[in-house]
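As you look at this complex, bear in mind that one protein chain is not there, while each of the others sits in place.
To keep things simple, chains are lettered A, B and C as they appear, and every chain counts its residues starting from 1.
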Amino acid sequence: MLKEQLQKFFKIDRRWIFLLLAVTLFVPIMKPLGLPNKTISPATKRVYENLEKLPAGSFVLFSLDYDPSTRPELHPMATALVRHAFSRNLKVGVVTYIAGSTGLIEELFAKVSREYNKVDGQDYVIFPYQPNILAVLTQMSSDLYGIYSKDRNGTPVRDMPVLKGIKSYKDMSVIVCVTGTAILDYWVAYVGDKYRVPVAGGVTAISQPGYGPYLQTNQLKGLIGGMKGAAEYESLIKQPGKGTSGIDALNLAHLLVLALIFTSNILLILIRYL
Amino acid sequence: MTKNKLFLFAVLVIFTSGSVCAAAKKAGPAAVLPGFTAEDMPYDAGEAVLLRWPVNPAAAAGTAYEIYVSSLEAGGWVKVTEFDAAAKTGADIGLPFWAWNGTKDEHAVKVELNNLFGNFPPGAVFTCKAAVLEKGALKAESLPATIAPQGNWFRLDRLNNLIALLGLITVFFWAVSHAKRKGLFIRRIAGLDAIDEAIGRATEMGKPIFYVPGIGSMSSISTIASAFILGEVSKKVAQYDSHIKVPHYDPVVMTVCKEVVKQSYLEAGRPDSYRDDINHFVSADQFSYAASVDGMISREKPAACFYMGHFMAESLLLAEVGATSGAIQIAGTDVEHQLPFFFTACDYTLIGEELYAAGAYLSKEPMLLSALKVQDLGKLVVMVSVFFGMILVSLGAKFGWDGLVRVVMDLFKGY
Amino acid sequence: MKLIKKQIPLAIVFITGVLTLVSYYVPHKMSVNYIETINKWENIVVAFAFLLGLVSLFFSHYNKISRKVDGWGYSIFVFIGFLAMVVPALVSQGKQMTDTGFTALGWSYKFIYTSLSGTMFAVLAFYIVSTAYRSFRIRSLQAFVLFIAAFILILGKVPLGQIIWDWVLGWTGRGVNDVIEWIMQVPAVAGKRGIMIGISIGAIVTSLKIIFGIEKQYMGKD
Partner (left out) sequence: MEFFTHSWAMLAGQLAHGWVWFCGLFVVTESWMIAGGWVATGLTIFLFSFLYKDNPFFKVAEHLYLGAGMGWLFQVSVTNVWIPKIWEPVSKGELLVIIPSVLGLSLLTQFVPKISWISRYGFTFMMGYGAGLAIPAGLSTDFISQIGGTIKPFSMLATMSPWAIFNSLVVACGAICVLFYFFFSVEHKGHLKKVSNVGIYFLMIYFGAAFGNTVMARFSLLYGRFDDVYTYSGAKYFYASQIILLGMVVYFLVRWFTGKDKKELDAEETAG
């Protein structure tokens, strides 16, 4: 009897579980728990230090390759990185190889450049989307103007103050790629290793464990992983944003998953031995 | 020609020494920095020069060097860099031992000329000099050295890479010819027994089998391997007179699979049981595909589900429905971040290369076999070199054999 | 005919492949010039590749509409979605922002594209929960090890989990963070490196096959 009831409970319609998740995730958005992220992983710290140690006026290239489908994880990360670069008065260049990211880049710079009074063309430049990442990465090793002669609005870039003295990877201090795709692998293999340029990354939590080997060999100079990473970076630059509030909202949902795994496995054991 | 060059050189020396004297006059008497040479930077496109001179062990603290380069015959000095007397030795140039003989006893500075002078014509001559400063005051200066940088034809530092490549190509062609003639040994993979078992169970229960080839195109290795495994599975199915269904995502994969299944039924001696609707097209959209296959699985309650090939997010959706409908599930994919879901929800999972190996094992197709052999050889090289490299480097570090450590580390470094 | 249909394409793949490969080992200016030219060309060729997807999407949905197959009405929305991006782009000439704020294109992006593309994958969060409940089986020692690693990661990534860890296991003197770092930097690196090396050699072999014209599936049938 009990066994049958347990069976029935175990085979509960999964839409009840869906509803449970919706509630556990939505409630903290309306009423934050107020448990901020405190720990900082060494990989995130390495990215931070790589930017922090640069003298003002160094050129940093951001490759922002994420579209709205991974926006909640990667947009806070990219925002924190750009804020950090601007607050250190670094010169910023932005490239992208995902068509869907152009809108997010516009949004990011419209907001952050105003916070730091940075001028397009003077302190930063946004290059247009290009389809063939390998060709562009290879081209930038000798002459970036061969592909990027204009910025995304069609303004010629060669005489922009921000690009003064910048011609190839040799003139860039560090490259940070924020992506949910394999594009960071391309940066490591086709640029970092091939031309000896420091490459750091920001990725979704899904791909984060996969970059362990590159981090260990220092082929990757640091890695920000997922929303936790974004929250960590935000606390490093002391500007809490969407990452910090996001990790707060995830608290209950994470525990829900663990509870569900436990429940189902205990139920199964009970069913088997009753 | 040589005469001309000599003449030019003489003129240069006269002019530059003149300017040195002029400079020296201003700053008081300065000694000459001995042993300063300029040479072409090796293994580059001809845009850099390399300056070398011996380290002065007696240099006082606060000593610094300044490097100047000029593209003119006289004057026009451009300051390149300034660094501490302890920095930039021959050991800091990141080149391997077979391509570079610099040591800690000399300074070696690479100067990128195109950064300073833009694009210059090939054969252009540059003059370089170094100045020694002690607490900001000029102490000594080198004689100017002239150099015309040249483009090189081979990156000797990438020799280890080239050797690895040549080795790979040789083994590959050997394996191809060998596989065609005699076949190559591949061990049996544990998951393959599970396949037989699953088909047997489906026959007993009289329920269908689902074979999901994933969302890869025909160009991905996993899909190719999957098609070969499908051949073997459908042969067994035909023998046992069971039912199989193969829902498709990619029309091209579907055409290939149709041929494969048909052939298997023929080989099993049951061409009469073959039906054209075994392979059917579902949808070319990821989520619609997953949803439709889910629907089929939960309606028809198959006895066994196979998920072999390239899977993305839909792995989760498929494996869960299969597990709750009570089917024996066997999965295989080379997409690492989907493997956890398959592993927890399926009875047996072929991990990464095991999928390729299963395809090669079952089909004995020379192309798959030879690729797998090259992969095996690569893994063997890695295992052996990690093992011995670890021992050698540890010994070297323990007993202070720096040379040994350097040789091993240089060998396994990408340049 | 065989020459233009087969041999010349195979010669193209061989020549571009070998030249590009060799350029890695040759630093000379000539090799740089070659690679610069071919980079620019490749970039343009690939700019047309997405048309393959576009044309086949339009074909299939146009066919559905013209043949009035089941649910053909939905296919119209494919074209509506397309126009919802292209028409504003035409009007605002590809610019998403002006000094005064969003253009029509920026609006389409922010409200239509962002919500559609974002939600498609967010749906998976629900499935991961139900998978955790309905099919995460700890049925072997291996699965148990997997579970332990997953457990620590899920717990330790959120502040509440860290609090719980400290409360239960605080006496060990190790925070959950240290354990996560260790997992990520030691065993996970070994596991990933093992998988990665084999698969990347597989990819290299495939590339070799492509250059030597042994692998030509991508060319399609004669």
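Keep in mind that, in the parts below, a contact is a pair of C-beta atoms (placed from the backbone, for glycine too) under 8 Å apart; a residue touches a chain by one contact, two chains touch by 3 or more.
Fair warning: this is a prediction, and the values are worked out from it, not measured in the lab.
Participant: Kindly name the visible chains that come into contact with the excluded chain.
Facilitator: For the complete complex, the undisplayed chain touches A, B, C.
Participant: Who touches the missing chain here, C:Met30, C:Val69, C:Met85 or C:Leu169?
Facilitator: That would be C:Met85, which touches the missing chain.
Participant: Considering the whole complex, not just the chains shown, which residues of chain B touch the missing one?
Facilitator: Touching the chain left out of view, chain B contributes residues 158, 160-161, 164-165, 168, 185-187, 189, 285, 287-288, 291, 298-299, 301, 321, 324-325, 336-337, 339-341, 343-344, 351-354, 357, 361, 372-373, 375-376, 378-380, 382-383, 385-387, 389-390, 393-394, 396-398, 405, 408-409, 411-415.
Participant: Using the touch rule from the top, list residues of chain A that touch the missing partner.
Facilitator: For chain A, the residues touching the absent chain are 11, 13-15, 18, 21-22, 25-26, 29-30, 69-73, 99-100, 102, 128-131, 134-135, 138, 149-150, 152, 154, 188-190, 193-194, 204-206, 208-210, 213, 216-219, 225-228, 242, 246, 249-250, 253-254, 257.
Throughout what follows, only the chains that are shown with their structure count from here on.
Participant: For this assembly, give the contact graph shape among line, ring, star, complete and other.
Facilitator: Shape = complete; every chain linked to every other.
Participant: As a test of understanding: of all chains, whose mean C-alpha position lies farthest from that of chain C?
Facilitator: Using the mean of the C-alpha atoms as each chain's centre, the farthest one from chain C is B.
Participant: Hey, how far is the Cα centre of chain A from the one of chain C, in Å?
Facilitator: Distance between chain centres: 15 Å.
Participant: Please report how many Å separate the Cα centroid of chain A from that of chain B, as a whole number.
Facilitator: 23
Participant: When the centre of a chain is set as the mean of its C-alpha atoms, what distance in Å lies between chain B and chain C?
Facilitator: Chain B and chain C have C-alpha centres separated by 18 Å.
Participant: Would you give the residues of chain C that are in contact with at least 2 other chains, written as numbers and ranges?
Facilitator: Correct list: 24, 32, 120-121, 128, 130, 134, 136-137, 147, 192.
Participant: Hey, what residues on chain A touch two or more of the other chains?
Facilitator: 210 - these are the residues of chain A that touch more than one other chain.
Participant: Any idea which chain C residues touch chain A in the complex?
Facilitator: My answer: residues 24, 32, 35-36, 38-40, 42-43, 45-47, 49-50, 95-97, 106, 109-110, 113-115, 117-118, 120-121, 125-126, 128-130, 132-134, 136-138, 147, 151, 154-155, 157-164, 175, 177, 180-181, 184-185, 188-189, 192-193, 196.
Participant: For the complex, give me every residue of chain A touching chain B.
Facilitator: Spelled out, the residues of chain A in touch with chain B are 11, 165, 167, 170-171, 193, 196, 206-207, 210.
Participant: Show which residues of chain C lie in contact with chain B when the two form their complex.
Facilitator: 24-32, 60, 120-121, 123-124, 127-128, 130-131, 134-137, 142-143, 146-147, 150, 192, 195, 197-199, 201-202, 204-206, 208-209, 214-215, 217-218
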